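Omission of a single protein chain aside, the complex is shown with its protein chains in their original locations.
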Amino acid sequence: MTTGRFILALHCPDAVGIVAAVSGFLAERGFSIEESNQFHDLPRDAFFMRTAFSALKQAGEVEAISAAFEPIAERFKMDWRLYDTAKRPRIVVAVSRIGHCLYDLLHREQTGWLGGEIVAIVSNHDDMAPIALWRDKPYHQIEVTPETKVAAEARMLAVVEETGAELLVLARYMQVLTPETCAALSGRCINIHHSFLPSFKGAHPYKQAHARGVKIIGATAHYVTPDLDEGPIIEQAVSRVSHHHTPKDFIEMGRDLECQVLARAVRWHVERRVIITGAKTVVFT
Amino acid sequence: MTTGRFILALHCPDAVGIVAAVSGFLAERGFSIEESNQFHDLPRDAFFMRTAFSALKQAGEVEAISAAFEPIAERFKMDWRLYDTAKRPRIVVAVSRIGHCLYDLLHREQTGWLGGEIVAIVSNHDDMAPIALWRDKPYHQIEVTPETKVAAEARMLAVVEETGAELLVLARYMQVLTPETCAALSGRCINIHHSFLPSFKGAHPYKQAHARGVKIIGATAHYVTPDLDEGPIIEQAVSRVSHHHTPKDFIEMGRDLECQVLARAVRWHVERRVIITGAKTVVFT
Amino acid sequence: MTTGRFILALHCPDAVGIVAAVSGFLAERGFSIEESNQFHDLPRDAFFMRTAFSALKQAGEVEAISAAFEPIAERFKMDWRLYDTAKRPRIVVAVSRIGHCLYDLLHREQTGWLGGEIVAIVSNHDDMAPIALWRDKPYHQIEVTPETKVAAEARMLAVVEETGAELLVLARYMQVLTPETCAALSGRCINIHHSFLPSFKGAHPYKQAHARGVKIIGATAHYVTPDLDEGPIIEQAVSRVSHHHTPKDFIEMGRDLECQVLARAVRWHVERRVIITGAKTVVFT
Partner (left out) sequence: MTTGRFILALHCPDAVGIVAAVSGFLAERGFSIEESNQFHDLPRDAFFMRTAFSALKQAGEVEAISAAFEPIAERFKMDWRLYDTAKRPRIVVAVSRIGHCLYDLLHREQTGWLGGEIVAIVSNHDDMAPIALWRDKPYHQIEVTPETKVAAEARMLAVVEETGAELLVLARYMQVLTPETCAALSGRCINIHHSFLPSFKGAHPYKQAHARGVKIIGATAHYVTPDLDEGPIIEQAVSRVSHHHTPKDFIEMGRDLECQVLARAVRWHVERRVIITGAKTVVFT
């Protein structure tokens, strides 16, 4: 049995009749559309769509609806997935010693804003153990040294797998993942970088920004790929700064940016609003 | 003959099957959707949609397509209209003695940004005659006094009618229109108010804002209704201010806000992105 | 003994020689200016100044420096105060059942961002007791009914007094204070209102904003005065909204605004950056 509320996310080559086919499918089954977004990427001849719909009477299982939709998907060569919103996405959060993003995500989970469920916290330090304890979240301290890096990431992936998590959030996790781990988590790992990418990649972005004398700083949430800080951008935000701000001020001001940008990215991912297309994203908000 | 690019804008009570019917209609005729937005206003059980589509082969006239669509519109009780984008909307701009919004609209018309065509300028003063002359626009100076107000507005409406304009833009036109004129131009007259409505209605909003000590000022573009500054809001923008700004500074800073907010509202109207619903608007951007 | 870092905040009628007198005073004593802001309110012939300075060698007590400064203050008829930054301002936070602002303030206190020290939490409910317990803060549950209102506020004032707090922060405290309490806390009580004042005063501002169809929502931190939501504004922030947002969405989006606006207002107050002048504020940031 289901709650009767579903989300269909798809993309395919653009063609005449896609929307008619999808909406016809929903109408025939008596599904009521609650929210629908579509994007015709004309220069690239690609089509993207996200539709949230609900059943007025008892709906079937998500598997049955998916099976019925399969012929339409095949006809238009869709890359697609149907989600039952009754199943809350499970999230693992990775963090090092700086806790504001974790703290913020936990609060947003608690108020229901986040959508998903944080099922575990992993860290290469023990600083965040008390907040995990208070919020009653399993805390996996996995030390990382050059020697243990591969093993540590294997353990991290094991936590993701064992908890049934579909998303790993790097909430100021100060370790660069190996290309293998990046590949294993392709499209399922979101990082917050504390600069307005592509400016100031790598270490100490606020210091770099201060040295360059920019008048606006930013933060960027993106999917992790093997190319450091080059993955598809999901969300960015900025804040004005002035000559009298020190790098320490940037760090303080950046906290708010990082929390908001990461939280929005996670929520949008969880609500199936983000579709990755090459090095970029379509975000239906 | 048409360019073969059309925009369909509609709203109606929400129901299962609307999108299927509309997109089915378009698909059957081989129309290719370029952009489509829909909004299911669940609490009010209302549905709004805007679709831009083009014909791959020769399309019929807009009248013929409209006639074919009529049964669908009736079935769902739609309030709707189909536009041929080959026909550029015609605009009359009203202005008093402060020219920045007029100047800005003329520049945006020239670059093609605005979408519509400014076919006449009306003013209760002669200050803007030189710019009208330079841009080769008919300039109608229509003096307004308490005695001549009704006649003046009749002349203004005559200019709108004679030019075939579908939109009157009050670009810092410092006269309150009579309820009759507001009614005659219902949904076709956009005003720029230099405050963040509903704060600071009426005269001298920047002065009011300064006296209140706000830390952010704004501008609002809205459709004109008989209730002063109470019409449906199309767009707003804001700017930070500080204790050291005088009312004169507010006026100067406000100019940029007013230009941008008004220009966006006019463009969105012209592109049929704005649907009025009661005291509010749906804006598909 | 002092830390040797001080803040001087003052205002007075504008006159030739004020800055010379103040900076001369500091230079003679070998004080090093770290940050200084001044504002000449020319139309009102008023002068405002905030200077942070430190002692290169051992400074005297704040009382001794104040006594030495007294003649200058008298000469220019200053309203002034000298603060020793070694003494962290003490804060009482009042909250009802909605915890995001409290939660945010506690986190900012912990990271040191806030500047002040939260010494007690008062509430008319018990919902926030667990977070108070976790953060090890005294929690005073003071029920408020029409009958107990006066007594309840007396208890609240007693908590402020007993803790030596200089500031009461209403962090979504859903009770209107009596004029007497407002007067007793004049210039020492900051409220967060969840609208862009002066729009949407009173109850349910997000609902009001939704009904009006605004395209931007906001939050306002202000000093509490007997006139509801009319006190001097310290800080405001805004966020874009769209037709598809419900009042519930406004509430969710507003949380971030409220947290940030309130936190900034409290920090600026604590750092002596805010000077009240009539119904407005000068904020040196």
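The chains carry the letters A, B and C, assigned in the order they are written, with residues numbered from 1 in each.
Keep this in mind: contacts are C-beta pairs under 8 Å (C-beta built on N, C-alpha and C of every residue); 3 or more make two chains touch, one makes a residue touch a chain.
Model, not experiment: these values are computed from the prediction.
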Candidates A:E109, A:E235, A:E258 or A:E271 - the one touching the absent chain: A:E235
Touch criterion as defined above, residue of C:L10, C:L26 or C:A120 at the omitted chain: C:L26
Of A:A86, A:L133 or A:A279, the one touching the omitted chain in the full complex: A:A279
Footprint left on chain B by the chain that the document does not show: 35, 100, 103, 107, 111, 113, 134, 244, 252, 255-256, 260
Touch list for chain C against the chain that is not drawn: 14, 16-17, 19-21, 23-24, 26-27, 30-38, 40, 42, 56
Footprint left on chain A by the chain that the document does not show: 39, 41, 43, 48, 196-200, 211-216, 218, 232-238, 242-244, 246, 279-283
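Going forward, only the chains that are shown with their structure count from here on.
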Two chains joined by the most C-beta pairs in contact, as defined above: B-C
Averaged-CA centre spacing for the pair chain C and chain A, given as whole angstrom: 36
Where chain B and chain C are represented by their mean Cα positions, the distance between them in whole Å: 42
Interface hub residues of chain A, defined as touching at least two other chains: 35
